[in-house]
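Following: one structure in structure tokens, then a few remarks.
Missing here: one protein chain of the complex. Every other protein chain is in place.
Presenting chain A:
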Amino acid sequence: MQLSPDQIVFWQYGVFKLNATIAFTWALMLVLAVGSRLITRRLTDDVGPSRWQSLLEIVVTGIEQQIETVGLKDPRRYLDFLGTLFLFVATAALCTIIPGYESPTASLSTTVALALTVFVAVPWFGIRGQGLGGYLRSYMEPTFIMLPFNIISEASRTLALAVRLFGNMMSGAMILAILVTITPFLFPVVMTVLGLLTGLVQAYIFAILAAVYIAAATRARKPDAKGQSEPEQPIATEGLVHG
């Protein structure tokens, strides 16, 4: 039994290899890009857009609203990154209904890669938002004693992000595989449906957590009226997810 699509290698040359993870990622990229291109090729600014355009508009504006809900003031700055994160993970989860498909997000390599992008994006947006000094000072809040804990927190949440997604997606695939061997017909269908739901929830959680981390980094400290400063609390999504 394979735990990860990484283990399905189509071609290898030294360290370079083409495994199922990369291949299905490319396929997903192709589907997303070509699908978007096909739909957005005939965009209209009329009052009555086409159904596909309406769908994409709903998706995009929905993501935008979610980002804004998290507390990011200018959602369009983060839309490219966070939106793509959600769409990629969600599409990867939705495609699990296709026979023979191996979700790239069931590979820890993919989830680690995504978590690493978040790990990079958080300081990137943080520094863009409040400058290098401001961002670095946020590690010493409320006191410099918290510096190591903040660093550990940064690293651990990245790891948690990666493992959470991997665990959920992989487990879904694993459970499905096991159930197929035990009860080949009816039950896997139910589990697949459940897996779709789980996959979408995970996509949402992954994107929202990334947004929360970015939000925490971009608006870490702002002086209030009393001259004191308090870190603004991002919404308590993380606790819920961990729970």
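Here is the rule we use: contacts are C-beta pairs under 8 Å (C-beta built on N, C-alpha and C of every residue); 3 or more make two chains touch, one makes a residue touch a chain; residues count from 1.
In the analysis below, contacts and distances are computed from a predicted model.
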For the chain that's not shown, choose its UniProt protein name out of "cytochrome-c oxidase", "ATP synthase subunit b", "Pyruvate dehydrogenase E1 component alpha subunit" or "STAS domain-containing protein". "ATP synthase subunit b"
I'm checking contacts with the chain that's been left out. Which of A:22, A:72 or A:93 qualifies? A:22
The missing chain sits against chain A at residues 3-4, 6, 15-17, 19, 21-22, 25-26, 29, 32-33, 36-37, 40, 43-47, 49, 53, 56-57, 60-61, 76, 79-81, 83-85, 87-88, 104, 107-110, 112-114, 116-117, 166
